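Notes follow once the structure below has been shown.
Of the protein chains in this complex, all but one are displayed in their positions.
And now, chain A:
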């Protein structure tokens, strides 16, 4: 008994050390990402601007190379498939080159940042695992554990998408920033010493419910960042189209820059820096689609999460739905995402309006997590704060 208790405390201690180490490495990754953005160059502007102002490209040929057909030697050239997007709109704008732009130095920093993120993720995962071992249950019995696991899964989703060769490196900086904030909050405000669960939390439905909530939330986060960047990039492309940004824009010209006062110049500089960053992002169309796909993929899982929670509530409290604040906000989040999905299928609502709905929906998710736990308590008062 005593011996077991001692190992537990040891493991809990190791877990804490690992989480702090992960934070340190995330911080380094954060700095490397900053360097990537700062040293990355802004060469894509010309390309994007040309695409927008010139007649839009109509078709793209996709050549898919297949592996050997048999015997393992001959490599067949697969037939060319020409794809075309609907005419009009800005669907044909090419994606930006990524945070590093075309700068090799920037790219190097980007690669360092990703390597550091992988290392930090390993430490982070180790921290979560040892925590789980120290309490001998799933590591999400209180807000501290939930936050740590949540951050880990968000990085995991990102790394998986990277490994699947999705064009997602642009997500690195916002992601690492968020995870640092999340972990910082976890270790400072939410920290709860490792311990067992109260009887109401003993249920495999909890296991299912919370793990789904974490995976949903982490993925929805990725979707929300993509949606947010879509809004920014869309504005930027709009300005490019009007000639207000890009190489020919008035504020880009030196005479304009020196004419006005210091503050204005600072504003212009900030605007230029912002444009430089935006020009390196994927195109608005790509970001929009990416965000939608993530949200749409996660929606069934989120639906399941709520239902699993209802089943658990039924077993624990005798009613599957009781309008407890946590339940209310899960429901609001769910309806908001349904709203977003509808907006995507409704003429006059897709695009920016749908994107605002998507952000509103994610804000509901975040509020459900932090806001509800801090403000209302309710029956889900497992926060341990």
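Everything below uses one rule, namely that a residue touches a chain if its C-beta (ideal position, glycine included) is under 8 Å from a C-beta of that chain, and two chains touch if they have at least 3 such contacts; residues count from 1.
FYI, contacts and distances are computed from a predicted model.
Q: Which of the following names does UniProt give to the chain that is not shown: "Cytochrome c biogenesis protein ResB", "SCP2 domain-containing protein", "ABC transporter ATP-binding protein" or "3-isopropylmalate dehydratase large subunit"?
A: "Cytochrome c biogenesis protein ResB"
Q: Specify the residue from the set A:37, A:158 or A:299 that touches the hidden chain.
A: Final answer for the missing-chain contact: A:299.
Q: Which parts of chain A face the unshown chain closely enough to count as touching?
A: Residues of chain A in touch with the missing chain: 5, 55, 57-64, 66, 76, 78-89, 91, 95, 165-168, 193, 195-196, 198-200, 202-203, 282, 286, 289-290, 292-294, 296-297, 299-300, 303-304, 307, 310-312, 314-325, 328-329, 331-332, 335-336, 338-339, 341-350, 357, 364, 372, 376.
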